[in-house]
Structures are given as structure tokens and as C-alpha cells.
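The complex is shown incomplete by one protein chain, all other protein chains being positioned as in the whole.
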Amino acid sequence: MPILGQNQYGKAENRVVKITRDGATHHIKDLNVSVSLSGDMDEVHYSGSNANVLPTDTTKNTVYAFAKEHGIESAEQFGIHLARHFVTGQERIHRARIRIEEYAWERIENSGDGAHSFVRKGQETRLTQITYDGEQWEIVSGLKDLVVMNSTNSEFWGYVKDKYTTLPEAYDRILATEVSGRWRFNWSDDEQEMPDWETSYEQVKKHMLQAFAETYSLSLQQTLYAMGARIIDHRHEIDEIRFSLPNKHHFLVDLEPFGLKNDNEVYFAADRPYGLIEATVLRDGCEEKIPADLTNL
Amino acid sequence: MPILGQNQYGKAENRVVKITRDGATHHIKDLNVSVSLSGDMDEVHYSGSNANVLPTDTTKNTVYAFAKEHGIESAEQFGIHLARHFVTGQERIHRARIRIEEYAWERIENSGDGAHSFVRKGQETRLTQITYDGEQWEIVSGLKDLVVMNSTNSEFWGYVKDKYTTLPEAYDRILATEVSGRWRFNWSDDEQEMPDWETSYEQVKKHMLQAFAETYSLSLQQTLYAMGARIIDHRHEIDEIRFSLPNKHHFLVDLEPFGLKNDNEVYFAADRPYGLIEATVLRDGCEEKIPADLTNL
Amino acid sequence: MPILGQNQYGKAENRVVKITRDGATHHIKDLNVSVSLSGDMDEVHYSGSNANVLPTDTTKNTVYAFAKEHGIESAEQFGIHLARHFVTGQERIHRARIRIEEYAWERIENSGDGAHSFVRKGQETRLTQITYDGEQWEIVSGLKDLVVMNSTNSEFWGYVKDKYTTLPEAYDRILATEVSGRWRFNWSDDEQEMPDWETSYEQVKKHMLQAFAETYSLSLQQTLYAMGARIIDHRHEIDEIRFSLPNKHHFLVDLEPFGLKNDNEVYFAADRPYGLIEATVLRDGCEEKIPADLTNL
Partner (left out) sequence: MPILGQNQYGKAENRVVKITRDGATHHIKDLNVSVSLSGDMDEVHYSGSNANVLPTDTTKNTVYAFAKEHGIESAEQFGIHLARHFVTGQERIHRARIRIEEYAWERIENSGDGAHSFVRKGQETRLTQITYDGEQWEIVSGLKDLVVMNSTNSEFWGYVKDKYTTLPEAYDRILATEVSGRWRFNWSDDEQEMPDWETSYEQVKKHMLQAFAETYSLSLQQTLYAMGARIIDHRHEIDEIRFSLPNKHHFLVDLEPFGLKNDNEVYFAADRPYGLIEATVLRDGCEEKIPADLTNL
């Protein structure tokens, strides 16, 4: 008889918006929360008995109820509340994984009292994944959709050439990518002091951008490593970071047929194919735990 | 024999990135340009003769060549160069319509000299459409994907009730929408002084956001009109504006089954269906020219 | 004071699935219905008074109630029921426009009795738009996302060459497009006999595909006209059809650097830019009513 392997279930993409009122001034948290639970679930697969199954509808209700009961201080803290609840509250559930996307808003400036009017920032999407097995926590936060570009200070030459190589070497090119990154915190135990999740996120993003900007790049791999290393160096709460960086090619357009010289001015921004550079950067002595292939909802 | 009606052709979605160097400091323009030409094109439809057809590949080349020859001062100005070229340069082409999307970038802060490193802003997409028939210009600019929210100061009551009406009246709700707007300039002739397209865009966006924020709203229609009217009042270069505003519903979650009171704090952000409110606001005495159903590539 | 122009409102993207049971055999209709109403709506824009406004929530309820009350014989017939209801049922509403997308399902073969198990066909999306002003009907049906390819029997040469032309002539190329088409029925009055909407759709699609396949093409414009003309010739219920056909370029890859000959075998399928060919084909003597720029939700 075929046997059951790893399995998990829950409600995905619960869109919760929480308004907090500080007098007339409002604050928003705008999250997309996905719950995934594992445990003693053989029977529901083999026979359809739901005796151990907390409905996915209930996991959805819990997300909304917890937004009221615990508030949403940060995506990470909110996920910790949820994961703890499912694992400690249900005997048959042994592991909870909470994934959250967060969308940032900023105040509309110079508008009346500015207290309750917002425009979605629209830049990167912030991410976190909280995993809890009743004893250990694993918190992997991240971001996606952050598009960056250096309009110079990038080269690419000295590479291997085989019979299928036609690429000319480049000594001044555009380097652009859409950053997808995930970083793992070394906080894993309720006994440890918890990081300040909001500050940590802002600082990681800042260091990532600065390393991208300041690295004179001979390859996107070098830039990737510089971004990761700078975060490991500056943020002691983080032990590991993995990036998936598409090389968003900007091809210099050949304008010679029209009698024009293109002095690194006019580029065609291509969609597909694209280079894809992926790597993990680790604090020395730490274990690699972020999967090689990043996933998100 | 079936006859040919309105027809147009060209190359769509030419992605051009232009870098301008001001000493060590670089500037970016990042556009998606679509060309659409009309004229004496019966024969290519009836018999396949391409004798009057400038290839779409040529229209693409022209976009890139013009980025070098004319630079990209603004999307509007760039489209005007292109439209004029096709209509005046080809006897058989009588009308050109250029549509452009523009993606904004901002500098990466505090990074070395900050002169050539950028992060995509990621908020709204700026739009323009230039139409030229050899005599008159029509410039319709706009934006899409600008998501805004008021967390209070919105009500909805006093509406018609028929046998299918179940909606309870609301006296304090979230009002959120994703603005898609198009505005028509009254500049239409080379003899007129041209508006400052960049300033105009910034000001229109500012007034739109402020009107959204400052309107105590009894209906999304009222907010829409306030947004349009404020632009007409403040920007003399614009005669007409049309909005398509999805009402992005945020439903207050019923927490009573869990013994909790939801005091306008916890919302479910729904995807579909959504209300859709569309209207044109006009300067008094002006003609309505923006089509009722907005289109973009 | 700025004045109000064309305006419309309603609930968009109501996803309704209707199961009809014919004994043990079930039938599915799977629609996405958008309602848009116009009428005496100045006041809601100027002052926020909802006294003339039937809530969009009510239009949504009506869609679901009508699926029960009238069934869904075809998307067109369903839209006609809805449009008539809003215009005749509400004094202040003078015009209704119903847009519907339909997703096709087919039975899972050889599965038990096959009576209630389905797989989504996944090919084109069927479309219709019903407009009613209390007197006249306008029915424009269509489809989108139908991707077709001829792997030969397409040429492109003899075109205009200007200083920006570099394209070599082609005597055997792939012709591929993603068909977006809309066709207008000449049924416009309750006194006329109504077309069989289901049969009409199947036949239009069949003729469209056959004309695409059988036309030896010297330009995509010629193929477009052939597709439209064939429908006008064979389907007397249709007076006008408009196509928007992206030329999905398949570029022959240059394999010579690798010592290989590419005898029209290996192609790169490009995303952007793409040619875009748009035209209307009309029954002789009929008026052009489908807008030049197709829109859909």
C-alpha cells in the first residue's frame, strides 16, 4: 500500500488589516497570513476521518481573533502568537508554520490632520515565516520585489569560454536585479531575548541597499555576497541570509545603423531570459537551514 | 464583401531605459512605449500588400534612436517627438498614437556618492497617451495602481432599497481604492505654450491625494468628484479628468462568536467582487473626450 | 464649478457558479459578472446623497438571485435578464451594461459515471457585454487568450523602408498571435428573434480558427481581415467584428556561430515588444460601433 509522507494543511492568504487608534492618529498593519499545520494526520488521508483535523476555517478565524486579542506589533510577533497557539492548544498538532506578507503604507502628506489617510508605499513586500514545534522557534524573515539598479560600476569579463560562448566582455554595464532575500534569526528559544523585529527589518534593508550601491561589481555573485556579508557583519541577530537575484538584463541598443553613437545611454530592458544568481551567506560556524529553493505563497 | 473599419498597428511595449550623465551624477528615465499608426492601410488588409506599411520593427527602432537623438525630458515630450515623426515623415500615415508607461526610481540614500544607484519607487505607474493627426494634439496623461485608504471619515447610508437589498447602513467605514485616472490637457496646438509636464504630474498627484484625504465621504462617488474638481480648480492646463475607482472593500470581521468586540479595528480585505465607480469631471464649457472605458496596454 | 460627465457604477467581478442537475448528470456554468449602471446620479457625486443609488451590494445579490430565478442558459441570455431588471426596475437607472467572462469546463473522461466531475478546459475565455437603455439592446460577444500559430505559410516583405528600417524580409516565418476578438450582433430589439447564443459562439470560434489556418499570410493584417470576413460571410447574426492581435514574434535563432544550420526549426519566443494589429471588419452598409480600443475588466 502506498504510504503517506510529509503533510501539512491550513488556510492560506488570510488578508487582515488592523487599525490601531492613538487618539485621532491611526496606524495600519496590512498582512496576508498563511497557516500550515502538521501532526497526527494519517487517518484523514487514509480514511477521510476528520477526528484530528482542526478546520482550515478555524485557523482563519483564529487569525482575525488574534489580531484583536494580541494586536499586531510586528508580523513576526503576530506569527509567534499564532504558532504557539496551534501547537500548544491542539494535542494532535505538532508543528505550525505561519507565513506572512506585509504591505507598507505611508501617510498622505499635508492633508488636513494626516491622521487617518494613507497611500500604499508599493515598494518591496516584507515577508516572514515562523516555524514552531513546541520547543524550538525558527524565524526566517525577508523581502521580495525590491528592484535596484546601478547605472555604472559593473563589469563582466574573464569568464570561461566554450564552443557555445558568444558573449562579448563588458567593462561598463548596467547592473539591475529584483531582490528576493530571506534571513534567519538566531533567536530560537523563549528563554532568549527577542530581537526588535521592526528595527531589524529596517536595518537589514538599509545595509542591503547600501552594499548593492557601494560594491564595484565584477559579477552579480560578488554583489550578492557583499550584500549578505554586510548584513551578517552588522546584524548580530541574523546568522544566515539567502538571496535569489535575477540579473535583469539591460542591453545597450546598437544605434550604429542609424548613424548614432550609443555612449552607455540607451538600453533595452529585457524580460526573459534572465540570469538567476542564488546563494547563501552564513555567519562562520553556523548551520545552513534556509532551503536552496526559496518558496513563498 | 465585408469592409474594413478603423484599424491601427505598431510595436507595443518597447522597454527603453535612458541614462543621462550630469558629471558623475546619473539620471534615469524608464519607459514602456507603444506605437500605434493609422492611415492608408486598406490594401494590406485586403490583399496583404505591404507597400504602405512601415514595419513595426522600424517603429521600435525609432523609439530607441529618438531616445538618443532627442533625449527623454518627459514621457509626454518624448511621445510628441515620436508622433510628429511618424505623421510628418510618412505620407501614408495620417495619425499616430503613442502610449507610454513610466516607472519611477529614487536614489539609494547614504550610499557612497549616491550618484548612480537607484531603487525602483514601486508606487503608481505614470501614463501618457499622445495622439496627433498632423494638425491637432491630444495629450491624456494619468496614473494607475495608486492604492489609498482612509481608515475613518467614510459613511454609506440613505440608499435605495429593493427586494434584493440586504446591506446594512454604515456610519464609520474604511474607504480604500486603487486609483486609475486619466486627465486631458488643453494644449492641442504647436502655437500654444506647452505645459511643464513634470511639474503638472507632481501637482495633479498631490491634489488628488489631498482631496482623497480631506473629503469626509458619504459615497465613493462624492470622493471621486472631489478629487477631479480639485484638479480642475488648481491646474488650468487640464480640462477633463476621468477616474475608475474600485471600491476595495474592507469588511469588519464579526468577532462576537469568540466573545470579542470589534471596535473598527480588525478588517478582512476582500479581493472580488468590488464596487467600481467611474466618472468624468470637466471644466465647465469643455467637451468630454476621454472614453468612458479606460484602456491601456 | 467643475461639472460631472459620463458616470457609471456597479459591482464588478461577481463569480457565480451554477450547477444544473439533469438526473444524476450535472452541468456547470462558471461566470464572472460585472454590472455597471448609469442614470440620474449627479447628486451622489456633488453632495454624497445616495437617494438615487441602488447599492453595488444589491447588484451583486441580484446576480446570485437571478442565477436561481432564471438559470443560466447562456452568458448572453443571463446578461439580458439582468440588464432588463435594472433598467425597468429602477426609475433613476437609465442604462445598464453587463459584462461577463465565461470559463469552460469539460467532463473528466472514463471516470465512473462521469456525471459530476469536471476539468477546466483552460483555453480561451469567452466574453459578452450586454447594454440596454430601455429600448435598444447592444450585444457584443467575444473571446480572449486564444493562442494560435501557423508554423509556415507566412511571409513579410515589400514594406516601406525609412532610415530606421533594419528588418530583413522574410519568406517563411512563424505566424503566432493571441486572439482578442469582439463581435456585435444585429439583434437589438425584443421584437426580433433572438440568436442561439451557444451555437453562434461555437461557430464563430470555428470559422475564426479555420480562417487563421487556411490563410496563406503576407501580413498579419491580411490574416485578421480574412478571419473577420469569414465570420461576416457565414454568420448572418453578426454585423461587425474587431480583433486585437499581438504579433507574438518567434525569432529564428542564429546557430551559425556553433556551426549549425537552422532550417526553420529552432525559434526564440519573445515576450516584448510585440507587433499589435487591430482592425474592425464590417458587414457592408453597417455602422461601426465597437470602440477602437477594446476594454474588459
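The letters A, B and C name the chains in turn, as written, and every chain counts its residues from 1.
As a working rule, a residue touches a chain if its C-beta (ideal position, glycine included) is under 8 Å from a C-beta of that chain, and two chains touch if they have at least 3 such contacts.
Here the structure is a predicted model, which means the values were calculated and not measured.
Enquirer: Of the residues A:Ser34, A:Ser74, A:Ser117 or A:Ser200, I need the one that contacts the missing chain.
Expert: Final answer for the missing-chain contact: A:Ser34.
Enquirer: Which residue from C:Met149, C:Leu167 or C:Cys286 sits in contact with the chain not drawn here?
Expert: Counting the whole complex, the residue in contact with the absent chain is C:Met149.
Enquirer: Touching the absent chain in the whole complex: find that residue among A:Val53, A:Ile130, A:Ile174 or A:Met208.
Expert: Counting the whole complex, the residue in contact with the absent chain is A:Val53.
Enquirer: Using the touch definition up top, pick the residue from C:Ala51, C:Ala170 or C:Val266 that touches the left-out chain.
Expert: Considering the complete complex, C:Val266 is the one touching the chain left out.
Enquirer: Take the complete complex as the reference. Which residues in chain C touch the chain that isn't displayed?
Expert: Residues of chain C in touch with the missing chain: 15-20, 26, 28, 30, 61, 64-65, 67-69, 105, 108-112, 114, 116-124, 145-153, 174, 206, 209-210, 212-214, 250, 253, 255, 257-258, 260, 262, 264-271.
Enquirer: If the hidden chain were put back, which residues of chain A would touch it?
Expert: These residues of chain A touch the chain that is not shown: 1-15, 34, 36, 41, 44-58, 60-62, 65, 89-90, 92, 156-162, 164-167, 217-219, 221-222, 224-225, 228-229, 232-233, 240, 242, 246-247, 272-284, 288, 291-295.
Enquirer: Which positions on chain B touch the chain that was left off?
Expert: Per the touch rule, chain B residues meeting the hidden chain are 163-164, 166, 257-258, 271-272.
In this text, only the chains that are shown with their structure count from here on.
Enquirer: Pick same or different for copies chain B and chain C, depending on whether their interface residues overlap by over half.
Expert: same
Enquirer: Between chain A and chain B, what distance separates the C-alpha centroids? Give it in angstrom.
Expert: A distance of 30 Å separates the two centres.
Enquirer: Per the centroid of Cα atoms for each chain, what is the distance between chain B and chain C, given in Å?
Expert: One centre to the other, that is 24 Å.
Enquirer: List, in ascending order, every residue of chain A touching at least 2 other chains.
Expert: Touching at least two other chains: 257-258, 271.
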